[in-house]
Structure formats: structure tokens, C-alpha cells
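Written below as C-alpha cells is the structure these notes are about.
Note that one protein chain is taken out, while the other chains of the complex remain in position.
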Amino acid sequence: MTSDLDIYEKQGFAGNIGMGTKPALVIVDFLVGFTDPAHFGGGNILAAIAGTEKLLAFARAKTWPIAHTRVVYADDGSDCGGFTRKVPALRRLTETSPLTQIVPQLTPAPGELILRKRNASAFFGTELVGWLAARQVDTLVVAGCTTSGCVRATVIDSCSHNFRTIVALDCVGDRAQGPHEANLFDMKQKYADLMTNEEIETNS
Amino acid sequence: MTSDLDIYEKQGFAGNIGMGTKPALVIVDFLVGFTDPAHFGGGNILAAIAGTEKLLAFARAKTWPIAHTRVVYADDGSDCGGFTRKVPALRRLTETSPLTQIVPQLTPAPGELILRKRNASAFFGTELVGWLAARQVDTLVVAGCTTSGCVRATVIDSCSHNFRTIVALDCVGDRAQGPHEANLFDMKQKYADLMTNEEIETNS
Amino acid sequence: MTSDLDIYEKQGFAGNIGMGTKPALVIVDFLVGFTDPAHFGGGNILAAIAGTEKLLAFARAKTWPIAHTRVVYADDGSDCGGFTRKVPALRRLTETSPLTQIVPQLTPAPGELILRKRNASAFFGTELVGWLAARQVDTLVVAGCTTSGCVRATVIDSCSHNFRTIVALDCVGDRAQGPHEANLFDMKQKYADLMTNEEIETNS
Partner (left out) sequence: MTSDLDIYEKQGFAGNIGMGTKPALVIVDFLVGFTDPAHFGGGNILAAIAGTEKLLAFARAKTWPIAHTRVVYADDGSDCGGFTRKVPALRRLTETSPLTQIVPQLTPAPGELILRKRNASAFFGTELVGWLAARQVDTLVVAGCTTSGCVRATVIDSCSHNFRTIVALDCVGDRAQGPHEANLFDMKQKYADLMTNEEIETNS
């Protein structure tokens, strides 16, 4: 994508944001159903979960506000809509389905927020923005899967709400490498900084 | 992206949506500043504007509700935020700047909605959702630029609001071909149908 | 409030809206905890529940889309905020508390939407707007409690989203008569029509 990169640079994209003074961590959809290629998994998602274990430990040590998201639809499908029309298999993600449980290595601790959502973005139709406002958060670090789906959608909304937005590079994964990389490119150009765990720790 | 496509198919993505009974057209950011590679333009944007001229004529003939978006910031930058931090050049897009004027070939007709926005999505911080609800719209056809930026963000929000979402293939453009194609792939898998002008006309 | 009424009339408030072609019913917070004056009940709430039984039967016969709301906070209070700071007793409204169960006479039928919310409005941080859009609803009939709290907040948001908004007069109740009447006055002037069950049936 050399020529692509050229025009972005020439037009002044990819400005540096940096960490603010009050970060929070949101972990998007690291659910059992996204660890298995027979359901919604594949690619580098397992590696991203391993990276997130470390980031979560760091965030807890720093007492950052921490939120986890789950995709959950009503058992009778009464809250299904555009997303499930496009991806009908999502309808299996009901409250008690094993597929919608957060992976054990990232089990939420008491006091951490668990958001149920029906769409890609962790902000859409949820209490996330008010929860961040209540904590005077200025920086949202985003981990989760998939990079090209719910992470990307969450990052756009985070930027639109004017939070400094950091994509945790070691902590986002996708079922396929092409969309993973293409979306990292887009997010870096327009909405977020990309940082490794090491860079996040150094800058916090 | 053969292997990428394989896993999406296997997991049941890219379900067909189809046109509903009450479509609307939103034309995203076809502004003078996006026609010039020295500002935010380049790639296939001019071709997409030409395609949109035809689609707009069709939509008017069908009396679809039609909305146009502009990116507009306050002269003093008081409403700038996350997006302008990442892309500082956007701050030049003020109300009277030549860069923020809709291109002449797509000049809004009386009664068509003109949305001013500060972020990528045409829904974020605007009156779009209420305007669609007032017209009982069930299908949103999206044209505009860039495919990898404001079109993608608008399409995600449209899907989240449960509108049948159609990306008008002849009518979306980007400054660079790689992100254009990568985002068409993502949108087709998760949020929208892709249709040519001919397919839109046939199905309306 | 004679003189109050005079200035509203003179300034052109309280325009008539009327029922549209595609109504939905939302029943706000008719929960066990709101039937008991020892918790959040009192006033005319029981009478409003009785009125809502009739309206619900009518809406089901007409196959209107029907949504019910519950106020539900996390067991550990992780999603509490501004509302619970002002009314700390609300924190007891957790998923399995008897207080947050919908009253038996209004038990949701399969396929009816059940919204969990943390704030006054049924729209805030919920999937309501997308659920209405998916059904091309143009009219929202609002029942529930309290008139001066969650009903009022829901009605404002419904009007802002451009739904024709009808307050079901026989079906809204409050713990206290003064706020009940004052809020009916405000809603009639600015956001909604007030209709009895009989008027709703006649106009549907």
C-alpha cells in the first residue's frame, strides 16, 4: 500500500494523539464463540487474547476503569435487526449460550462493567458513554475482536465522542489477516493511535 | 483474499438483505475539498461523483427522501475534537470555506436535507435518525466518500439502527484503492449489500 | 393554571398530532417495585396498570409491536451513575430482585421486546430506536410509570426522534397527583397528544 500511504501522508492524516491523563480499557467481545473457527473465531484471535491477559493485569494494577462487552440477543430474537440479518449465525448468541461467555482467562472482576450489545460498536445502545463520563475518562484503550468488525466500530465511536483512542496492537485479533491489517491501517490514519502493550505501559 | 473469503463464507457472513419498501438516499461528503488530491481527494472519487449524479436523478424521480452531508467546523474550532486531532487539516472545513461546499453537480434541491457533521458518521451528532424515522424509511442507500472513512462509519450506524443498508457501488469513492476495496469487503460481509446503480434501479 | 394555559394557547403550543399508520406500544416500568408505596409506588399507579391491561390486549389484537421496559442495575453497581446518585434506593433494582419484575398482569408475550435500562428514558442506552426503525413505526403510544419521571423522559425522546407520540391517559400513573398533572400538561403542550383508551381505539 505504498501509494496509499503516500497520499495519506501528503494530506496530513495519522496525526499523533498520545495517552491522556485518565485512561480506561474496553475489551470487546472476547467470547468463547470467537475463539473457535467453527463459530466466529480463527486467525490471530487466540494470540490477541493472550496479549490482553497482560494488558488487563496492567490496567488492574493501574486501577483503570475496565469494561467488557458481550454480544447477547434475546432468546426469542425480539431484539435482532440489521446485524443478524447480515450475519444470521449471530442469533445463536443468547444470554446463556456458551458462545457468549467471556473467555475464562479474561473473567471480569467485581466492579468491572459488563456491557451487553446487539451491534458492532460497544457504544451503540449501551451505557458506555455515560460510564466513561462518570469516570472523567479522556483515553480509551481498545482490545478485542474482531479488528475489522466490533473493534473498528468501537474505535470510530470512541473518536467521535472525542476520547483519545488507542488500539492495543497486541490485543486485537481477527479471523482473517487481510481485514485485520486493512483496518489497522484505516484506524491509524483516521481515528486512533496504534500501540503495543509495551508502548502503552511506557506511556501510562 | 481467497482464504479470508473462505472463513467468512463458512461462518455464515454476507447474508443478503435486499431493498425494502421505503428507501432513502444519503450522499456523504461529496464536497469540493474531496475532489482535489491537494486537499482530501484523489483515487476514484470523481468517478463516484459521476455515478452519484445518475443515482441522484433516479432517487429524485422516485421521490425518495434525500440527505446530503457536509463536514463543517466552527470558525474558531470550538467544536473540534478527536477527528481533527487525528487529521488536523480537517479544521479548515468551516461553513464558508470553498472546501466544504457540495460539488455543483450534486447541488441539493429544496426540501432535501443538508446535514452538518463533525465526525465520520452521518448519524453521529446529527438529526439523521429522526429524519429517517419521520419518513418511515426502512432502507438507506449510501453514496459518497470516502469508502474507508465517512461511508464506512455511516454504513455501520445505519446497520446498527436496523435500516436495510445498500452501498451504491458506482457512487462511493476513496483517495486510495486498497482501503476502498478492503472496506467494500468488510461492509459486504457484515453490514450492507453492495449494488450497482443498475441493480438499485432494478430492485426499486 | 388558567393564565398558564392562556399564554401557551396564544403562542401556538399544543398542536394536534394524531395517530399515524404504524403504531407501537411501549410500557414503561410497570414493575413490582412501583406498585408498592413502601418502594417506588403509590398514587394512581395501580389504576394505570389496570388501564394498561386493556390497552395491551387491544395492541396485541392489532398486532402492534410491543415493548416493555425494566430498570435493572448490575448486582455490583458497576453501571450505576447519575440517576442512582440522586435516588440511591434505585440501586436495589437488580436483575433478580422481585422489585424489577414486570407485574404479572402485564407479563410480556413471546416476541415482545423487553428493554433493560438504567435511566429515565426508554430510549437512553437501549436498542429501542433501532427496534422501532426496523418496524417502520411512526407512532409511539406510551403507557407506564411514573408520569413525571420515566414516562416524561421517554415521551421527550420519542418526540425528538420524530415519532408521533401519544400518552395513554388511562395508562400512566404517578406516586403523587401534583407531578402527574403538571407533566400531563407539559407533554400535551410540547411533545405528545393525550388520548384515553377509547380515543386510541377509535383512532387506530
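Chains: A, B and C, in written order; residue numbering restarts at 1 for each.
The rule we apply is simple: contacts are C-beta pairs under 8 Å (C-beta built on N, C-alpha and C of every residue); 3 or more make two chains touch, one makes a residue touch a chain.
None of the values given here were measured: they were computed from a predicted structure.
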| item | value |
| --- | --- |
| Residue among C:Phe30, C:Trp64, C:Phe83 or C:Trp131 that touches the chain left out of view | C:Phe83 |
| Which residue of C:Pro23, C:Gly125 or C:Gly144 touches the chain not shown here | C:Gly125 |
| Residue among B:Glu9, B:Asp36 or B:Asp79 that touches the chain left out of view | B:Asp79 |
| Interface residues of chain C (partner: the chain not displayed) | 1, 3-4, 7-8, 10-15, 17, 37, 39-40, 42-43, 81-83, 85-89, 119-121, 124-125, 148-149, 152-153, 156-165, 175-179, 182-183, 185-186, 189-192 |
| Absent chain, residues of chain A that touch it | 21-22, 129-134, 136-138, 160-163 |
| Chain B residues that touch the omitted chain in the full complex | 74, 76, 78-79, 81-82, 110-114, 118-119, 125-127, 130-131, 134 |
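Simple rule for what comes next: only the chains that are shown with their structure count from here on.
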| item | value |
| --- | --- |
| For chain A paired with chain C, centre-to-centre distance based on mean C-alpha positions, whole Å | 34 |
| Shared interface positions of chain B, touching two or more other chains | 160-163 |
